[in-house]
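The complex appears here minus one protein chain, its other protein chains still in place.
Chain naming follows the written order as A and B, and within any one chain the residues start at number 1.
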């Protein structure tokens, strides 16, 4: 009955914020637990462990994902960005700056997930991905406040900072657009 | 408009929460919950759990260390075979890894002698009783005039019953403790708590330790909303597990387990009877409340207390009846008492307005009062009318057609509603210290908590103002029980209570700096002018910082030069708090909601929500606005979606995760704003501030419910207003 009780381990590689980690993981371990407990990257938060709050949101291969639902063993070789990897050295990303300026958080526990989610969400919009509130699926979505709200709804905030979060995402999107126009 | 001082840490992921402290050799705990609603444990079979490699211990009442008795029976973890409610912690496993601990917990087999649980709150329950007091120390019942007769003789009478469901705080950070016993027998707890000093005291009592042997560290806490205001069984579990295995142990309550073990707001049934004359002057107010507690501990929510504060009427009664059910013990949730009570009162006020044909804003203005109706005390300040008028002007209330169902846009009905808000301005005794360094910087120390309120920033602003220093020269250390003892972040009392101690400590420090006596270690100066400026009343007793390094130094001069070892002063506000003049101290507000109701589906969406508050002086407008809006957002959830459903067969909450217990998502929150009216109140504290953490949720649900009625003509008297409750009446 050993198979019933003995943890199974697997060797995997994860690239986290540009750094490669070779790891032996329990097949049961989520990426979230590997980040927090093995790699000491505790920026990604555990709020529900079931994909229902979004506090653990990270980028896997550039796409936002719930780290709590992603088994590490199933993501061998994945390129991961966490909240610790959003800033460019000491320089905060536009989203991080905007969250501070708009007071888009209180307790801060959902914030890393919000930031990663918003970062990837802006990229999804740039790629033309629609949302449930996009009126005409044939058209390019325009990032108005309703779109931001719908697209950010996978990240719950119990402090109720949504008004600030929407303002911050709007501000960051405008900043990115300005930057793109200047470039 | 000051940014949060810890903002950068929070957006870069470096702010550490309890589970995240790096400690060597840490082990993980997982809990086993009772799977019966009432009964006794007959046997605990740990064999299958212990068989797992990496399991260090299984704890239950059969082998757990004995704890000292405590008034809070929820903390008597594993002390008896009795099961008081389904979901109660009955065993715990400690393992080398998270996965091992959780799997082992799943394999612990507990046998019970079970009895059917009694879990349904109803107004005819034979076990209903009148508690001696309701929280924290209010009388259960009050009566003035002849309430029944006064009501019966009123020209306008409304007699209705409102129901609010159980609701769960659901802070984003689960209740978490990292417990580490030290070689000297002391205990360090990294804990997600709203009150490090309180947890220290309770844990020391339970484990038979001296208070000084326990240190509770909590500089960042991922929300609490009351549920982390007192020690929970989870902190006991972690400390006990760490002692048994002789290693540091981490325990975060899984979200599903939080619904039974971390507190919730009691469901309420509230019979409201309001009588008025033809001009809308209230003649009778009767507010009779039915609510639950557990068999473990009495928790008596003070639901009708705001009715004792709000409106004048000659004939009045409030009452609370409680029943002990086989349920988890209810606990503190944002604005306990005021939140459910004002939902009922402000909803029935709307019904009176409709019945008497008087505008709901005007009705509230007509029944305003300058003395607290039941106590007769003068209000230290009360600007409800100003809030109502300011809000009505900004919201476009004058354009509202009072007729329900009058405004339609396509398949949507549009309505506007108003409700008042109120919350007491409490104040607790505290200690704080302030220290000056030769480099011109200052450090303020107090064991306060910043659970997202912005307390760290507010206290720094208060200190900087008192010290006449630049904000950036001030560092605030909080969230650690080794700092001067502080009250819990609760009752919206934090800034007022901690801030007063900070002001007094800073005043004492300034006095030392100015007098040149600061270096005299061991002296205990009494600050004669501590309450200078006539802002706060009595003079505080000052404690000396007592750093021996102060002695003998006289390097500083009257203009503030500081010796190399610094100068420190401290304060204790116990006497100051005791000596406050007799006033009724409350914050007030008015909330305006505009909703759209889909006629086909009964879906309600809040288009606009505006809160106008009168809460004394606002210390930091940026974080204050976030606090108000955050409370209103939780109120929106209460109005439309939050409901913990009790399983009457098995005795636990059925929707025990965030997919089924709905808190508002980003898409639910459109246009919410909060503003405040200027309010200068000399009877509060040196800052002139009232608490703002809770008033935002008070009245929101009523404003939204009233707007739904205005939109549709349907009065839903049971929260939340879901499609299932509204559609059948459309």
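By our rule, a residue touches a chain if its C-beta (ideal position, glycine included) is under 8 Å from a C-beta of that chain, and two chains touch if they have at least 3 such contacts.
Heads up, the rule we're going with is that contacts and distances are computed from a predicted model.
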Name of the absent chain as recorded in UniProt (options "Ferredoxin", "Sugar ABC transporter permease", "Xanthine dehydrogenase family protein subunit M" or "glutamate synthase (NADPH)"): "Xanthine dehydrogenase family protein subunit M"
Absent-chain contact - pick from B:67, B:641, B:677 or B:704: B:641
Which residue of B:132, B:277, B:362 or B:649 touches the chain not shown here: B:649
Sites on chain B contacted by the missing partner chain, in the whole complex: 33, 35, 99, 102-103, 106, 256, 411, 600-603, 605, 640-641, 645, 647-650, 654-657, 659-660, 662, 664-668, 720, 722-725, 727-728
Where the unshown chain meets chain A, residue by residue: 3-8, 10, 26-28, 30, 49-51, 54, 57, 60, 63-66, 69-71, 73-74, 117, 120-121, 124, 127-132, 134, 137-138, 149-151, 153-156
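One rule holds in what follows: only the chains that are shown with their structure count from here on.
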Interchain centroid distance [CA atoms averaged], chain A/chain B, Å: 30
Chain A - residues contacting chain B, complex: 5-7, 26, 28-29, 33, 36-37, 40-50, 52-53, 55, 82-84, 86-87, 92, 96, 99-101, 103, 105-112, 115, 133, 145-146, 148-150, 152-153, 155-166
Touching residues (chain side chain B, partner chain A) in the complex: 3-4, 6-17, 19-20, 22, 51-54, 97-100, 103, 169-174, 220-223, 225, 252, 254-255, 451-454, 622-623, 625-627, 629-634, 657-659, 663-670, 672-673
